[in-house]
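What follows is a set of notes on a single structure, which appears directly below.
The complex is shown incomplete by one protein chain, all other protein chains being positioned as in the whole.
For clarity, chains are labelled A, B and C in written order, and residue numbers in each chain start from 1.
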Amino acid sequence: MDFRSDNIAGVAPQIMAAIADANTGSATPYGDDDATSGLTALFADVFETDVAVFPLGTGTAANSLALSAIAPPYGAMYCHADAHVIQDECGASELFTGGARLVGLDGDHGKIYASSLASAIETATPHGPHNMQPAAVSLSQATEAGTLYAPEEIMAITGVAKAAGISVHMDGARFANAVVGSGMSPADLTWRVGVDVLSFGATKNGAMGAEAVVFFDVRRAADFERRRKRGGQLFSKMRFVSAQLAGYLSNDLWLDLATHANTQAARISEELDRVEGIELLHPTKVNEVFLAVTDAMADGLEAQGFQFHRWTLGENNAVGLRLVASFETTAEQVDGLVSAAQSLAE
Amino acid sequence: MDFRSDNIAGVAPQIMAAIADANTGSATPYGDDDATSGLTALFADVFETDVAVFPLGTGTAANSLALSAIAPPYGAMYCHADAHVIQDECGASELFTGGARLVGLDGDHGKIYASSLASAIETATPHGPHNMQPAAVSLSQATEAGTLYAPEEIMAITGVAKAAGISVHMDGARFANAVVGSGMSPADLTWRVGVDVLSFGATKNGAMGAEAVVFFDVRRAADFERRRKRGGQLFSKMRFVSAQLAGYLSNDLWLDLATHANTQAARISEELDRVEGIELLHPTKVNEVFLAVTDAMADGLEAQGFQFHRWTLGENNAVGLRLVASFETTAEQVDGLVSAAQSLAE
Amino acid sequence: MDFRSDNIAGVAPQIMAAIADANTGSATPYGDDDATSGLTALFADVFETDVAVFPLGTGTAANSLALSAIAPPYGAMYCHADAHVIQDECGASELFTGGARLVGLDGDHGKIYASSLASAIETATPHGPHNMQPAAVSLSQATEAGTLYAPEEIMAITGVAKAAGISVHMDGARFANAVVGSGMSPADLTWRVGVDVLSFGATKNGAMGAEAVVFFDVRRAADFERRRKRGGQLFSKMRFVSAQLAGYLSNDLWLDLATHANTQAARISEELDRVEGIELLHPTKVNEVFLAVTDAMADGLEAQGFQFHRWTLGENNAVGLRLVASFETTAEQVDGLVSAAQSLAE
Partner (left out) sequence: MDFRSDNIAGVAPQIMAAIADANTGSATPYGDDDATSGLTALFADVFETDVAVFPLGTGTAANSLALSAIAPPYGAMYCHADAHVIQDECGASELFTGGARLVGLDGDHGKIYASSLASAIETATPHGPHNMQPAAVSLSQATEAGTLYAPEEIMAITGVAKAAGISVHMDGARFANAVVGSGMSPADLTWRVGVDVLSFGATKNGAMGAEAVVFFDVRRAADFERRRKRGGQLFSKMRFVSAQLAGYLSNDLWLDLATHANTQAARISEELDRVEGIELLHPTKVNEVFLAVTDAMADGLEAQGFQFHRWTLGENNAVGLRLVASFETTAEQVDGLVSAAQSLAE
C-alpha cells in the first residue's frame, strides 16, 4: 500500500535475470564490453536513428552530465520551475556544467510554454555579456505533474530554441511511461520534434540502477566519455548496468512495465475522481496521480496504512496528494485504495 | 586466462544472492532504507569505532567526493605521482573539489615518503596566497604498485599531515587485499594511524558496483550527503548498493575473497620470479604482480591467450607486465600461466 | 546630458590626486604595501568596529568572492529577483562559489521581505539533500530600484537568516549613497543590523576602479586572501587600488560625492514628478530616478540629446526610464533636463 513513488519498487524479474546472466566470465571493464557496445544498436532500433548511448547510474547524473554537454559554464538553461533538475538534484547541474544556471519558467501542469521560453531568451539577449547566454532548454517528459507534452507542444518549444541557437534536453526519467501514455513512438517524442539529447530512465520503471544519456546528433557526444568519467559515472563493471538496459529494451519489457504502471494509475485517477471531495489537480497521463483531498481523507488513508506524498494546498485546509503506481503495483492494492477512499468519503 | 585486472571479474555469488534477497517489497528510496541504515553498525563493527558511511557507485566518485570533503577549492592535495586519483580519474577530483590541485610526489614502489610530503608542504607555505594551501594527502592502500604501507609508514606521513593541519584520505579501492596482505586490522590501517576518511572499495573484490566513503570523525561528514547528491551518487534504489556492501562484510566474505586473490597472486609472483629472465618490479603484497620480462616472453604469453597490461620499460627492450588476480582466478589458471612462462623461458 | 549611469562618470579629482601621490618610490607588491595595510584602520574607523578589508577591482568580483566566502557550492543564496548579482554579473557568483545557486525573491521597489526569505528557507529545508542548502542572503543597499532598506527591515531579514543559520551579504555598490540617503551611520546599516560581509563600492561614486570586501567578523575572512588571489583580484601594484579607497574615505570625500549625486537625483525626481504625464516608479532615495513616461516624452528627450536607460512598460505604450546622477552631474544638466521635460509636456 505504498504509493509514495515508483522508486520504492524493486527490480523487475526479467531485469534481475539479465543481471544474473551477465555474471559469466570476464569482461573488459569500464564499458569496453559486449553488453555495453551492444546498446548502440538496441537504442538505434528503438529510436529509429543513429545514436550515441552512454549508460550510467543515476538520473541526476544523466541530467546534469547531459546538460554539461550542451551548455557552457556561462550559459542559462531553461526548465519548468518545478522540474526535477532545478528542485530535486541539489545543484548537480551547476556542478557538472561548471556554473551554468537553471532558470525556472512557470506553466500549468508542469509544462512550460514556447512563449515563455521566447520571452526569457528575448529578455536575456540584448544585455550582452552582463547576462548569462541562453544555452539550453530542458523538458521533462513525462513532467513532474504526471502530464505529457504533445509532440506539437514540444515542436513549438524546440522551434523557439533552434531559432535562438540553443539546445534541447529531455529529462526522460519516466520516458517509458510517456511513450505508453502518449501512444507516440520514441522517435516522434524526441529527435523528430527537435530533442538533441535525452536522459533515458530505466530505474523508476523496473531497473536496479541504470540510466542512459542518448545523443541524437552523434557529433555532440564527442567529449561525453570524458565528462562521464570525471563525473564518476564510468562503472568498472559496466556490463551489469548495460545488461539492465538491454534487458529493459528487449521484448518490449520497458513498454509492458510502463503500461502496467500507467494502467494502475489511470484506475486510481478515474475511481478517486468520482469520490466526493476529491479533485484531480492535474490530468493523469502516466503513472502519477495528483489529488486535492480533505484533511480528513488524507488522515484517514494514512491511518489505514496507505503511503503517499502529502502537502498543504493554500489556505483552505485542503491537502495535496501524489500517488504513484509502479510496475509492481497490483490491482488489489488499487482496489484497496479506492475502497478506503470511498468509505472515508461517505 | 585474463589477468588484466580484478575489474574483469564478475560478481561473487554471495553478493549476487544478497542483491536478490534485497529485491523484496518496497523500500524508501534515496538511502532511507533499512539496508543502508544498517551499514553504519556493520562498518563500526569492522572498524571498531563510530563511523559515518556513505555508499555510492564507483571508486572515482568515492575518491573525489571524499577529497572534496577535506580540501577547499584553493587547496593542494598530495598523492603519489602514479596514484589512481591523479592518473586514472580524468580530473574527477578537480571537478568535485571545485578546482583543488593534486600534486604528485615521487617514491619507490608506489609509496610516498613522509619526508617528501614535509618538503612539499614547506615549499608551499611561505609563499602565502600565491600558493595553493596544503590541504590533504591521499594514500593508496594497497598502492598502484601492489605494495603496502606499513602502519608506521602511514603514521609518519599522517604525523607530518597533522602537524601541518592537513587531512588524510586513504584510497582503499583494494582495502580488503591490504587488510589480508598486511595481517593488520582495519582499524590499525586507518584511524588508529591517522586516516580521516577512507574510500572503501568492494567492486574490485567481488561486488557489482559498490563503494563507500567512511568518515572516522563523524563531524567531518556533516555536508557529505549534499555533496553525494549533487555528485549524482545518491542512488534512488540505494538498497541494492547497500545490500552488496552488507553481503560483502558479512561472514568475513570480503576477507575470504581477498585472501583467495592475494594467494593466487602470491603464487604467480613466487613461481614467475624463479623463471629465468623474469624479475619482480615490486614486491607482491596483495593481488597484483608487476614483472619485467623479455619481449619474447610477453609475446609468447599473449600468443597463448594470456591477457595482461603491458608497457615498454626504458631502453633495453624489456617489457613491463601487470598481472592481477581476482576472487575468481583459479589455481588452474595460475598453473597454466606458470607453465607457459616456464616453457617460454627454456 | 548623459544620465545613463554613475559609471559613465570619470574619476574625482581628489582620487586622481591620491593615485598620483601613491606613485612615489617602490612598494612591496600584491598588497603588502603601506597604503593597503592602512585601510584596515580607515575602515575600522568608518565602521566603528574591527574589520578585515580586501581591496579589489570590480563590483562583480567583490560580490561573487564575498558570497564564495559564506556559501558552500551546494548552497542556495537568496537575493531580490532584480538584484545585480543575479541579473547583471553573467554567473560570476556561480563561478566563484563553485556552483552555489542564486534564488531570486520578489518584492516591491527592489526589496525582499523577511517573510519571503523565511518562506523560501522553509520550503527548502525538509527536502534534505535533494535541495540545495540555504546558505546566504544578499541585500543590495541601495537597491537596484534606487530605494533603501530601513535598518529595521534589514534586521527583520537578518533575524530570519540568523535563525536559519545562514549568512548575510550586503551589495554596497552604492553604499555611500545609501549612507547619505538614509542618514544612518555605516555601522547602523551593516553589522549592527546583522550584516556579515559587505561589498563596499567606490567606483560608481568617483573612484577609478576600487572596491573592497569588508568582513565584520574577522574570523570569517581566514581564507579570503586565497580566494581573492585565485580569483585574479590580487593586483600586483595594489597600492594604486588602495590609494583610491584611502582617498575616498579621507575627509568625508565619499559622503560629499554621494551627497552631491543624491541631491541632483532628488531634484530630478521632484521636478519631473510634477510634470504632467510623468510618474515615479519608485521613491527616489539615492541617486537613481525611475520614471514612467509617455513614448513621446522619451523620444523627445532623446531627440534633444538626453541619454538614459529606457524600456517598455507593459501594454499601454508607457515607457520606463532610469536616470542616474553621479558626483559629476551638474545643476545645469539637471536644469536642462527639467526644462526639456516641461516643454515636452506642454
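Following the convention adopted for this analysis, a residue touches a chain if its C-beta (ideal position, glycine included) is under 8 Å from a C-beta of that chain, and two chains touch if they have at least 3 such contacts.
None of these values were measured; they are calculated from a predicted model.
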Among C:61, C:170 or C:189, single out the residue that touches the unshown chain.
-> C:61
Absent-chain contact - pick from A:48, A:153 or A:225 = A:225
Across C:18, C:168 or C:234, the one contacting the chain not displayed is C:234
Out of B:40, B:131 or B:185, which is the one that touches the chain we can't see?
-> B:131
At which residues does chain B meet the chain that is not included here?
-> 73-74, 87-91, 94-95, 98-102, 127, 129-132
Considering the entire assembly, which residues of chain A contact the chain that has been omitted?
-> 30, 72-74, 98-99, 128-130, 132-133, 223, 225-230, 234
Go through chain C and note every residue touching the omitted chain.
-> 2, 4-5, 7-11, 16, 19-20, 22-30, 56-61, 64-65, 89-92, 94-96, 203-204, 208-209, 226, 229-237, 240-241, 328
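To be clear about the criterion, only the chains that are shown with their structure count from here on.
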Which chain's mean C-alpha position is nearest the mean C-alpha position of the whole protein set?
-> A
Could you tell me which chain lies farthest from chain A when each chain's centre is the average position of its Cα atoms?
-> C
Chain B and chain C have mean C-alpha positions lying a whole-number Å distance apart equal to 50
How many Å are there between the centre of chain A and the centre of chain C, using C-alpha atoms for each centre?
-> 41
Give the residues of chain C that touch two or more other chains, as numbers and ranges in rising order.
-> 73-74, 98-99, 129-130, 132
